[in-house]
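Only a single protein chain was left out; the remaining protein chains are all shown in position.
This part shows subunit A:
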């Protein structure tokens, strides 16, 4: 398959089941809601070492939030419910509770509830006030700038993590420009996050390493400087490869995000140095979710 001169490889991305949650941070203005959201979703690029993958889902208008202030919806993904709950609570406590004027609300409904402000309330040292409003419990925790309002729980849902595609370009600047265009388009898709810095990862990994202590290492088959030293996947004209990783609430959400992202890259086309789109997988043996590039773009 070739779109605008860009070859779409006959391969697939392989993804895994994860647990996810969403929370809504509001603040006096969008600037401070975003600061809290960025803090809460910081150091959360990969479950390999961060414990979770997190990102900003979307910015919310004041008419869309419970307290009528500007807000930001964040999503957190982890491999299990226990880890997710721990990450959510730690990040909410250290990054949102501490952020000026912030409030924290559930962003997703589910039968399975995980604590949001439920345990943070103890920071109130007995001065905290619980309120049940409209059937939901909230905690008002006294803090130095006023009160921190947090909903007691949020929902935990089954999700999919690790959807991806690779952008193979003639030069490093061209690969980055293409990935930026893809991320800009993908940010408009709801229910997905691209957890790496700016949504783009330049250090895709393979499973295993020559060093026994490491369970992942650089994806040498896609490293352009190793073309003459390893079993490469790259043709001589490819000088740079970048990857976009997607976590989403469902396979369909990731399908959609991949489609708009790849399309944005293909719109730049071969004339802008984009040569191929590929994807990372483990032979289909590890992850139950397969995203076939050519089917997505058909």
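Everything below uses one rule, namely that contacts are C-beta pairs under 8 Å (C-beta built on N, C-alpha and C of every residue); 3 or more make two chains touch, one makes a residue touch a chain; residues count from 1.
We adopt the following convention: contacts and distances are computed from a predicted model.
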Chain not displayed: protein name in its UniProt record ("Phosphoribosylformylglycinamidine synthase subunit PurS", "Phosphate transport system permease protein PstA", "Formyltransferase/hydrolase complex Fhc subunit C" or "phosphoenolpyruvate--glycerone phosphotransferase"): "Formyltransferase/hydrolase complex Fhc subunit C"
Among A:12, A:138 or A:165, the residue in touch with the chain that has been omitted: A:138
Residue, one of A:9, A:64, A:89 or A:147, that touches the chain absent here: A:147
Residues belonging to subunit A that touch the chain removed from view: 66-68, 103, 126-127, 129-134, 138, 140, 146-147, 149
